[in-house]
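Reviewing the structure listed below.
Complex shown without one protein chain; remaining protein chains in place.
Labels A, B and C are assigned to the chains in the order they are written; within every chain, residues are numbered from 1.
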Amino acid sequence: MATAANSVTHPTLIQVDPFVPALQQKGLHNRWHPDIPPFATVKPGEARVFNIECVDWTGAQIGNNDFSDDIRDVDLTSVHNLSGPIAVEGAEPGDCLVVDILDVKPFDKMPWGYTGIFELENGGGLFAQEFQSRAAKAIWDFEGVYATSRHIPGVRFAGVSHPGLIGTAPSHELLATWNKREVGLIEAHADAVPPVAYGPLVTGANVGQDLPDDVRQKIYREGARTIPGREHGGNCDVMCHVFPRGSRCYFPVFVKGANLSVGDLHFSQGDLSFCGAIEMAGIIKFKTSIIKGGVEKFALKQPIFLPSPVDPLYSAKLIFEGISVDIHGNGKQYNMDATVAYKQAALNAIAYLQKVCINEYLLLSAAPVESHVGAIVDSPNACVTLALPLGIFEHDILPKEEGLRKLNFGQCAIRSDGIL
Amino acid sequence: MATAANSVTHPTLIQVDPFVPALQQKGLHNRWHPDIPPFATVKPGEARVFNIECVDWTGAQIGNNDFSDDIRDVDLTSVHNLSGPIAVEGAEPGDCLVVDILDVKPFDKMPWGYTGIFELENGGGLFAQEFQSRAAKAIWDFEGVYATSRHIPGVRFAGVSHPGLIGTAPSHELLATWNKREVGLIEAHADAVPPVAYGPLVTGANVGQDLPDDVRQKIYREGARTIPGREHGGNCDVMCHVFPRGSRCYFPVFVKGANLSVGDLHFSQGDLSFCGAIEMAGIIKFKTSIIKGGVEKFALKQPIFLPSPVDPLYSAKLIFEGISVDIHGNGKQYNMDATVAYKQAALNAIAYLQKVCINEYLLLSAAPVESHVGAIVDSPNACVTLALPLGIFEHDILPKEEGLRKLNFGQCAIRSDGIL
Amino acid sequence: MATAANSVTHPTLIQVDPFVPALQQKGLHNRWHPDIPPFATVKPGEARVFNIECVDWTGAQIGNNDFSDDIRDVDLTSVHNLSGPIAVEGAEPGDCLVVDILDVKPFDKMPWGYTGIFELENGGGLFAQEFQSRAAKAIWDFEGVYATSRHIPGVRFAGVSHPGLIGTAPSHELLATWNKREVGLIEAHADAVPPVAYGPLVTGANVGQDLPDDVRQKIYREGARTIPGREHGGNCDVMCHVFPRGSRCYFPVFVKGANLSVGDLHFSQGDLSFCGAIEMAGIIKFKTSIIKGGVEKFALKQPIFLPSPVDPLYSAKLIFEGISVDIHGNGKQYNMDATVAYKQAALNAIAYLQKVCINEYLLLSAAPVESHVGAIVDSPNACVTLALPLGIFEHDILPKEEGLRKLNFGQCAIRSDGIL
Partner (left out) sequence: MATAANSVTHPTLIQVDPFVPALQQKGLHNRWHPDIPPFATVKPGEARVFNIECVDWTGAQIGNNDFSDDIRDVDLTSVHNLSGPIAVEGAEPGDCLVVDILDVKPFDKMPWGYTGIFELENGGGLFAQEFQSRAAKAIWDFEGVYATSRHIPGVRFAGVSHPGLIGTAPSHELLATWNKREVGLIEAHADAVPPVAYGPLVTGANVGQDLPDDVRQKIYREGARTIPGREHGGNCDVMCHVFPRGSRCYFPVFVKGANLSVGDLHFSQGDLSFCGAIEMAGIIKFKTSIIKGGVEKFALKQPIFLPSPVDPLYSAKLIFEGISVDIHGNGKQYNMDATVAYKQAALNAIAYLQKVCINEYLLLSAAPVESHVGAIVDSPNACVTLALPLGIFEHDILPKEEGLRKLNFGQCAIRSDGIL
């Protein structure tokens, strides 16, 4: 008969509490550095499948309520809080670390997440300057495979749950490359608001372990911020359709043990995100293996991915396009600039959605939209499309002879001082 | 019983011969200008469904052979050759023209197409400078829904046939806007090779109709080139997944009658194209209707699209990513530049494919790859992915313990002087 | 440049006229018999890709009009009219004939088809007895990838075009087996209306070629009717999702040359068909090859199939179920009878659709519905589901708090004497 004795469960290699600030817990770090020792180790033959628990990316800074003050005041010096590093015994530089993302789910005790829009001065975001962004927030309730929001009524969609941030540790050499090129960029755009990049920062840095002071200080001084994605993976906000639960990832290994870290779980995110996604705390289930010499075998400059067969399928879509001309602003012509085209496509979608719903800005950050970039050969206009799945809306939003009907849906969470 | 008498066929409003140079045929034009009169008219109640025949974009300049000299020497002053304009009676500026793309197919007498790589000095392309491109070509045979190529053996894929270029005529005002902003860009990059944009050009211009000399000369002098996509649609190389046969398009109308033009048919094209696609001549089947005042009703700054339910489904994919750092070159850090990220993703894919097949550069221009652009918020690295469908390969190209195996496949069409 | 000289077109091995009665044309036969000689031959190395033209299954008996008298009076002794046989040089009994169905399309001159409901006494159908069927008909207009009908307004769907009937010729031995088992069944149900099966029938038989009288008479006397599917393929009304254009089929070979025949083209058909499908005349494009000894290699008792990647994708569906109890009639309990369960699922769907549209019976015969049969292990109730794609309806047919709304849509084609 079925008994506990004949049931081997999956060990949880890192345990955290989503309601406790990250700095008060072990096993959470927020900088990339080869000198952060493994917090947990996967041995060959053991722990075939294992769980890693993750706080939300801010480390419990954001609450389930109807004001956005926590977003406005979020401490960004201490993000993202990552669980790890996890060493995989036997991995050596030049190998390929194969990671199966078997599952991603919220904690039972925290069945909600959030999408936030940062203040222009603290975090910014895609349209921070255009819209002079003020903090806003939508809380999402997780109902099994679906998310709904009291702040964005009228939509419900199946999550494409995935880790927002996952990567192997850089070597000293690679870290030095990162710091050099990014600090160079920062210096070249010294006055940008928000800044163009974020260099190493001692304030807020955390290694999640008891380390000798000099080691810790070195990591604080040199450790790369977690904001951008890089050659090792890292922050992969683009990856929503790439590594939802069920996916396989091939990472290049730069240090002994690979030293994988993961965090910033998302319940859902589309290809479009003005700030974030549907952020959540939760549990990720992994299986790992190693392909010796994989970097050379597969010409692996960056991770590659096999997507999951369980990506939600919304076949009916409405598609917007954008070109590299600022048609929503001053009409400026850019030269093959896919970033501009992407923003124009987003603004076209926003203009349309303003006729059918509210909080379209938050919705587009969270929903499983798809954005394709086309062949960038039609000088001077790069062209990017943005596809909005129709199945997430409770009402019909298609173009109609009689025009579009806007439903009055209420209000998202805003600053307690009412400033929009 | 079934008889010809009880069968109403679909009229062909514009007829062309794919083997005759475009300049020798009527109904083909290659500039955008409001003064080009309609060559055909769709009346309400009649011609509910109609066909338009199109030459290939070059107007029969490219042959089915094993040399790429025709690509090297292609006359780009006279492209793209578009069929039209087609007036839709009743359409007025501010309306929305609804166009159903019911079918797109090659001529029975020309069941082939081509993918070309331009010379750096004549046409260029995405990697023209990086690779110092020399002309190359692959011929594709159309076998019903599939394309195969003697120049790229080992792959076969279902086409996502679509018009590469479709749009309504601009108003005088809109045309002036285009010319102003593009000429400005050209002047700011006067020395670029290939040029950053192409202004109006009398040489090679064609209106496809007998017009008074002064009208024709005005069109030649002012007419916008067809190379980039713009607010009216136009060249939409990105649109492969957007408007294959079965799609519905909503175009803004800028002139009386809308004056739709179409051409540059593609048998297939992915989100990645170094130069073109699988170019073909062929027949497109349309149905049109009008939504009065649709520009205002739908906030229509550019066309929007409902994609087709018959887009081929390749669910298994291998995904590459790229960031806005030139990791394939000098290591330069860019600021949130999706174009750079897109190119890096492409180069990562090329590096991988060089281990499994040949002519990967031409293959990636033709195959139904998908490229997603992610949330451009993770400063400073924009992140773009490129997904390669596995089902198009006859052999398994997945990462393996034993590495990848390269098959020797022969040679694509190159210059007759052997210069690569 | 592109010229006719460098364009090799696909030969048409059998040519027919869809407006001429089948008996007046060559290359059309309507019985399965090994002694019908090949009408066309595919030689290895030649005719890599070739076309076969087909009349509609009745051979032009049904017209595009608003009365169903032609359905009522259809001559069923002479159906199905198949194009062939086509010999593939080199194929021997025991081999596997690989057939790529590259394309299936209507004649340009006949862009329409029909769905019919037979009279109880002439043709019958799934519910002939339950509904005491009288002839009815819907004409469908083909608009590229879509079909619409003036007789069933409010729906439009993408076709899954396929041959309704395709198979290799039986050997003498296999033919004898068929005749023996089927005649046995007929004799055991001598009084059934409509009959349970159809034995060889001289009346109406046709071989489509000039053959010696004795050969022809032997074929007439022994030739198997084309109505059911059998070990060689044959009538495969179930196969709509199995071999649309783009599919690959593996047929067992029973006679030298394989002697493939094809006909009864369908623009679309779902898993549910009370009588037929959307019947059409048209052109099918094939490519063939041979795997020697394939019957043994693949344990090939019947054909197997690789479906197409271009099957239309309607992801949103409403699903009905049926069990093997006659809950729409006398409540009789059947023992694991999937046929009864299938009919009950269909009747559940009909009851629902009667609340939202008209001519639901014809619609269900033509639309791309899917019917799954489940694990037949839950004694005594087999359970079958029927999934109706929501995307084919112009209006929302989902269950709603306020109930369903029925649109008044008119009338399908009925008998000219008005008898329903």
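Operating definition for what follows: contacts are C-beta pairs under 8 Å (C-beta built on N, C-alpha and C of every residue); 3 or more make two chains touch, one makes a residue touch a chain.
Being a predicted model, the structure only gives us computed values, none of them experimental.
Q: Per the definition of touch given earlier, which of C:K26, C:K43 or C:K332 contacts the omitted chain?
A: C:K332
Q: Quick one: which of C:M1, C:L201, C:V215 or C:V373 touches the chain that's been left out?
A: Answer from the full complex: C:V373 touches the omitted chain.
Q: Taking the entire complex into account, which one of A:K218, A:K285 or A:H328 touches the absent chain?
A: The single option touching the absent chain is A:K285.
Q: With respect to the chain omitted from the figure, which of A:N65, A:Q129 or A:Q217 is a touching residue?
A: Candidates A:N65, A:Q129 or A:Q217; residue touching the omitted chain: A:N65.
Q: Which parts of subunit A are in contact with the chain that was left out?
A: The list for subunit A reads 1-4, 6-10, 18-19, 21, 49, 56, 60-65, 70, 100-103, 108-112, 143-146, 158, 245-246, 281, 285, 287, 308-314, 391.
Q: Since one chain isn't shown, list which residues of subunit B touch it in the complete complex.
A: 313-316, 391, 396
Q: In the complete complex, the non-displayed chain touches which residues of subunit C?
A: Considering the whole complex, subunit C reaches the absent chain at 96, 98, 125-126, 177, 181-182, 184-185, 189, 194-198, 227-231, 235-242, 250, 269, 271-277, 291, 293-294, 297-299, 301-307, 309, 315-323, 325, 327-328, 331-339, 341-344, 348, 351-352, 354-355, 365, 370-385, 387, 398-401, 403-404.
The rule we apply is simple: only the chains that are shown with their structure count from here on.
Q: Looking only at residue numbers at the subunit A/subunit B interface, is the share used by both copies over half or under half? Answer same or different.
A: The interface of subunit A with subunit B is built from mostly shared positions.
Q: Pick the chain whose C-alpha centre of mass, unweighted, sits closest to the average of all protein C-alpha coordinates shown.
A: B
Q: Nearest whole angstrom, what separates the Cα centre of subunit B from the Cα centre of subunit C?
A: It comes to 38 Å between the two C-alpha centres.
Q: Taking each chain's centre as the mean position of its Cα atoms, how many Å separate subunit A from subunit C?
A: Their C-alpha centroids are separated by 50 Å.
Q: Please compute the C-alpha centroid of subunit A, do the same for subunit B, then give the distance between them in whole Å.
A: Here subunit A and subunit B have centroids separated by 33 Å.
Q: Name the residues of subunit A that each touch 2 or more other chains.
A: Residues 315-316.
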